[in-house]
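Dropping a structure here in structure tokens format, bear with me for questions.
Only one protein chain is missing; all other protein chains are in place.
Naming follows writing order (A, B and C), and every chain is counted from residue 1.
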Amino acid sequence: MRRKGIGKEWLVSILAMMLVASVALVGCAPSEVPTPAPPEAPTPEFKGEIVWGLITDFTGPLAPSGKDLTAGDRDAIKYINEELGGVAGVKIEPVVIDCAYDVSREVAAFAKLLDVHKAMYVGLISSSSVPALIGKATEKQIVLTGSPEPAGLFAPNSYFYTPFPMWADMQLGGLDWWVENEWKGSGSPRVGIASIDAQPGWSHAKRTRDHCERKGYTYVGEAMHPVAVVEQSAEVATMKRLKPDIILAVSHDTGHLTWLREWEASGTPGVAQIHHWCLLPESTLKSAGTSAEGVFSYYPFRMVGFDQDNTGLRLLKEYARERGWDLPTPLYMMGFTRTLMIAEGMRMALEKVGFENLDGAAINDALSQLKGYNCLGLTPDINLSPTEHRGYEYTRLVRILPGAKYEPVTDFIPVPPLTPEEKTGEYYKGK
Amino acid sequence: MLVLNSIEVMYGGVLLILKGISIQVPEGGIIALLGSNGAGKSTTLKAISGLLKSEEGAVTDGSIIFDGIRIDNKDAYQIVKLGIVQVMEGRRIFEHLTTEENLRAGGQSDGGSINRKLDMVYSYFPQLKKLRNQVSGYLSGGEQQMLVIGRALMKHPRLLLLDEPSLGLAPRLVEEILGIVKRINEDEKTAILLVEQNATLGLEASSYGYVMENGKVVLDGPVDKLKANEDVKEFYLGLTEVGKKKSYRDVKHYTRRKRWLA
Amino acid sequence: MQLPCGTFSTTYEFDKAIIKTRAHWIVLALAITLAFAFPTFSHPYLIHVVNFVFISIIAALGLNILSGCAGQISIGHSAFMAVGGYTSAVITYTLGASFWLALPCAIVAAGLVGLIFGLPSLRLKGFYLLLSTLAAQFIIVYIVAHLDITGGLAGIDVPYAQLGNIVFNTDKSFYYIILVVLILATFCARNLVRSKVGRAFIAVRDNDLVAEVMGVSLFRYKLLAFFIGCCYAGAAGSLWAHWHGYVCPEQFSLMMSVWLLGYIIIGGMGTTVGPFLGTILVLGLTEGLSTLVTGLGTTYPHLLDIIAPLKDLIFGIMLALFLILEPRGLAHRWYMMKSWYSLFPFSY
Partner (left out) sequence: MMEFLSVLIPGLAVGAIYGLVALGFVLIFKCSGVLNIAQGQLVLVGSFICYTLSIQLGIPFYLALVLTLGMSYLFGVLIEVVLLRPMVGQPVLSVVMITIAIFFILSSLVMIFYGATYYNYPTYLPTEKVQVAGIAIATKYLWCFILAAVLFVGVFLFFRFTNQGIAMRSIADDEMAAESLGVNVRRLHGVAWGLSFAVSAGAGVLLGTVMTVYYGLGFIGLKAIPAVIVGGLESLGGAMVGGLIIGGLEAVAGVYLAPLSQFLGGIKDVFPYVILMLVLLVKPYGLFGERRIERI
């Protein structure tokens, strides 16, 4: 049967060697944690365990976000288990499933977390899985968190929560501030959107369009780029044609500030005012180079600044040092805070119904009563209610300085309120 | 020069195609290999030239020896280096290359000036020179056959394996091409192993012949002797008396005789 | 196919039959009973996985008819699933009709869209066709992602199927719908190959020039292959939508199309059993590796971002090994086993 040439055995052995070698290399590869964490000493004082499911992306287009987000989740869980002795004496056991930005795998992972691991809460990453899972989560009474995407937030009796305002809320809050304080021109400012050709991008565009109409700004149009494609010269060219005074760059983290490099390379003198959501780690700023200077952006953590001092910030700085970072990344912060928020809800539920009777519905009830919780001082006060599942409603702006630095330019500014129409799920469908 | 010692060839590990073939090709001779469809002639050639391997076939028994070197385990390109080139059945030209590129594709690795070899080929096939920059896919059947033979000549083979050069060509063209083959044999001292279904042609061109049937050599001998053989006359040359009813005994006689031969 | 020892075809009816011996009937009946009984004893998550596998098999059966039998290789099959899924979603969600009406509509709609994208097949062959179906993948998904009626990128919440008072909103209940469709689909696929149409497909696949000369209308049969293949995709897409209760453009990715093709290649092109074996193998492997990684991740959390891609590495290597050792697909091995079994104890 075999042709001459390479024998089967030879091939198998080569591949086996490659496998062993790669495993060995992986073993030697420097990981972000310098030494493997020592196995946790058994802590018998826990009353019991609750499984938390984390559906995330370690591979696929959202991998950088997923990695950081889950790191934040895990560190917060570690903090709760080790420093606080669990949630009211109950240990949190995280189960992480990598889904590589694949909706059907996320749906399967959700089923697995519920049926196999008996999870009581599921944290998501990708925006597309939220609408896919929100119905099922509500049916099965499982609390969900994820990136604050509108489609899920307004479903009736939803089990979906987020500590933050929606991306577009913050963006429009920043826009209003900028027009009031920085806009030097006459007439109405021309606003353009550069975003991802995906659901968040288009709903931002829609809301911005309506917001501009209300405020009397001129909405000039949008330039959408595919998720995970960094090369954006055509989008830059589109934007140049539209001649905006301010660009709201709702770029995905994969877009980074390289958009600005393209902008500069396109030969346009001066930099447009860019609002770029959340991600300002040093590497991102460096990839933008000098073109990013003077740009306004959200305060990367959308929370209190690192110029302040409180428990949460001290904790974060310590964990960041352990991971070899100067400062925690934004998505890490997001994971950290959302975990704290859910844990707080769980604590309230445990106090009310006790460990034996704890279920998703109880957590949901407790969470929807959450008032004035600030995640160890990391966020402004989070107020949730049965009808409002967004946490706080503020934003902060920074200005990017030379040398990959930035400075805060505002304190917390409120984001514009949602209109009744914008509070329906239907609003966010289509364009 | 080339000796096949009772070789067996198996395809895909299950299909025994050649069941012990022994053939000898002397230096500078023209040997004919005759037989009907599926007798295993092409397989024999592929076994010699090493092309079996890309068809999941293998020489499983016996040996092929060329100039004292065992070649049945060598790869095709090594065998070509030794001086055996096969011209495959069905005019397998490189249809998107020009005529000259076709020739050059063959004439690479063995030193010697390409231009000189090209001239040599063009001297045998002057027609090709006129068509040198034509895309070969649009050549006529005869020109394509010339091209494949010329292409093989570029390697300066010591042994040329010709597989059915007459296939699908007009008789006049066949004669012309066989004439050129004979000239090549005389001028270049190239030995030729000629596979033919058309036994008349095959026996005309060669000096010694083998008749194959069902993966075995059933008959061999000098051409004159073969031509005189009753069975060859009847089954290959079609020289049986027309209209005469064949008796069952004749058939029996033939099979018995073949069994005896094998 | 070989018959077991001592069994001979003595009548035309017998010769034509797919299932020839009582043992076969018993095995089939047992298998179907087992399949129907499966949810009663299975772990709930396993039902979810099996649902996913079955839907993939339905789509793969269609692709097998299109690519395996008729030789029109397509790498845009999940886009036709999208057509089915979205048709079904729009009919049930927007128009308020029932699932039982939406399913046939989805099947026909996917088939019709398949016809449109099948048109280039009249002039294209092999990899050119393969790559033109890649265009179908991108264009169809683009269109559903940008139309208002399809909810754009936010997708549509699809109502669950309902029969009287029974709502098929769980993995377990929807399993039966999927199973029935799968059995029907398999029955049709198995018989199609034996019909005049199936033989024409094979003729087109093996040499369309000769097929045409022999009187097989290429225009008709190539388009028919696209129609039938895409109908299967439509059925799969519709089931998918009602099972998930949601459709969005991102569900129907290029990777899924590639995998559908992968299932039938690994299973064995042109055989009915191939899509089954290939789908089960690949999805089983994916599921197993995912479980492994999840487990490892719980034990070694700090290594998670290395372990996760390792899963893909192992998957790639196993895939390569499998293809190198079994390049003709699992069906080939399956037939060898079957003939070994039916010839036992005389192995020749």
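As a working rule, contacts are C-beta pairs under 8 Å (C-beta built on N, C-alpha and C of every residue); 3 or more make two chains touch, one makes a residue touch a chain.
Small disclaimer: the values here were computed from a predicted structure and weren't measured.
Q: I'd like the shown chains that the missing chain touches, ordered by label.
A: Output: missing chain touches A, B, C.
Q: In the full complex, which of B:Leu16, B:Ile65 or B:Met88 touches the chain missing from this view?
A: Of the candidates B:Leu16, B:Ile65 or B:Met88, B:Met88 is in touch with the missing chain.
Q: Out of A:Arg214, A:Arg241, A:Lys352 or A:Lys405, which is the one that touches the chain we can't see?
A: A:Arg241
Q: Among A:Gly221, A:Gly294, A:Gly377 or A:Pro414, which residue is in touch with the absent chain?
A: A:Gly221
Q: Which of these, A:Lys118, A:Arg214 or A:Lys286, touches the one chain of the complex that we don't see?
A: Selected residue, touching the omitted chain: A:Lys286.
Q: Would you indicate which residue among C:Leu66, C:Val113, C:Ile177 or C:Leu310 is in contact with the undisplayed chain?
A: Here the residue in touch with the unshown chain is C:Leu310.
Q: Among B:Lys41, B:Lys117 or B:Lys155, exactly one should touch the missing chain; which is it?
A: In the complete complex, the chain left out is touched by residue B:Lys155.
Q: Against the chain that's been left off, what residues of chain C make contact? List them.
A: Within chain C, the residues that touch the unshown chain are 73, 119-120, 123-125, 127-128, 130-132, 134-135, 138-139, 142, 145-147, 209-210, 213, 254, 258, 261-262, 265-266, 269, 305-306, 308-313, 315-317, 319-320, 323-324, 327-329.
Q: Could you list which residues of chain A touch the chain missing from the display?
A: The list for chain A reads 3, 5-6, 8, 11, 14-15, 18, 22, 25-26, 29, 58-59, 61, 63-64, 66-67, 197, 202, 205, 221-226, 228-231, 233-235, 237-238, 241-242, 254, 256, 258, 265-267, 283-284, 286-287, 431.
Q: Considering the entire assembly, which residues of chain B contact the chain that has been omitted?
A: Touching the chain left out of view, chain B contributes residues 49, 51, 54-56, 75-77, 79-81, 85-88, 92-97, 101-102, 104-110, 114, 137-138, 148, 151-152, 154-155.
We adopt the following convention: only the chains that are shown with their structure count from here on.
Q: Measuring from CA centroids, which chain ends up nearest the centre of the complete protein set?
A: C
Q: Can you name the chain that lies farthest from chain A, using the mean of each chain's Cα atoms as its centre?
A: Result for the farthest chain: B.
Q: How many angstrom between the C-alpha centroids of chain C and chain B?
A: Spacing between the chain centres: roughly 48 Å.
Q: Between chain A and chain B, tell me the centre distance in angstrom, where each centre is the average of that chain's C-alpha atoms.
A: Distance between chain centres, rounded to whole Å: 72 Å.
Q: Which part of chain A faces chain C closely enough to touch in the complex?
A: 8, 11-12, 15, 18-19, 22-23, 26, 29, 31-33, 36-37, 58-59, 67, 70, 74, 93-98, 101-105, 107-109, 111-112, 115-116, 128, 131-132, 135-136, 139, 151, 198-199, 202-203, 428-431
Q: Over in the complex, which chain C residues touch chain A? Could you list them?
A: For chain C paired with chain A, touching residues are 43-45, 48-49, 52, 146-148, 151-157, 169, 171, 240, 244-246, 248, 250-251, 253, 255-256, 290, 293-294, 297-298, 300-314, 317, 320-321, 324-325.
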